[in-house]
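Here the complex is missing one protein chain, while the rest keep their positions.
Letters A and B name the chains as they come in the text, with residue numbers starting at 1 for each one.
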């Protein structure tokens, strides 16, 4: 049984943007000798998130519209009253980003079979920046034998 | 440490329908000798999803209404403009199904104790078909000792 930990570094764009990270994960997996087991994908920020779904450009635009409808940036949020909180001068106005993150996923576990991610035909691992631009990290743990 | 991979085959019904899969998973678990560990349940399609909740028929109808309220099928979605995409002739109009899937779960990990799923009293593993009817597969990985 081996456990291998890696970090993926990502420079994101302003606002909401979606990064396809399957190929980075596959590269990490292939560099190990693990043939059977699983990959844990863990989003390490409170305004980023994960989903496993179709990498189709127009659908990814629909997802942004959907998240903005669920948690509109312009709604009033207590978290955005920065004058009532003890915050650094560059604290962002981003309650909506946190809510979107909680609607999506923080951790996803993907089975590994024959040294490959056992994803379905149309499944891609999608990393959501919900309050960019930022330098972000994504944790990958490959576990198996 | 053993890692055992199985696929559950499911024929789904038209539209949104919810399948109780706990007994299939228990059958797979019982056929192994694993007493302590976990079961990874992984939905392998971009318009199916998972939840672990109560198997109560009226609640399952409420969930369908809830998902349709969050992502109405009749809203305008870019993904549904098939004439602007390179798609096969049988491509479905299903942006809403993808959005529902991202709101629910793709992967769930359930602890195994004394050879049994350590689910709470009212918890069932629910597989959501969000764009049926289709032939679907659900990946089950039992891991432990």
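Just so it is clear, a residue touches a chain if its C-beta (ideal position, glycine included) is under 8 Å from a C-beta of that chain, and two chains touch if they have at least 3 such contacts.
Remember, it's a predicted structure, so these values are computed and weren't measured experimentally.
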{"item": "Interface with the undisplayed chain - residues on subunit B", "value": "1, 36-38, 51-54, 56, 58-59, 61-63, 66, 70, 103-105, 108-111, 113, 118-120, 122-123, 144-145"}
{"item": "Subunit A residues that touch the omitted chain in the full complex", "value": "1, 3, 5, 40, 42, 44-46, 70-71, 77-79, 81, 84-85, 95, 98-99, 101-103, 105-107, 109, 137, 139, 141, 143"}
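In the analysis below, only the chains that are shown with their structure count from here on.
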{"item": "Centre distance in Å when subunit A and subunit B are each reduced to the mean of their C-alpha atoms", "value": "20"}
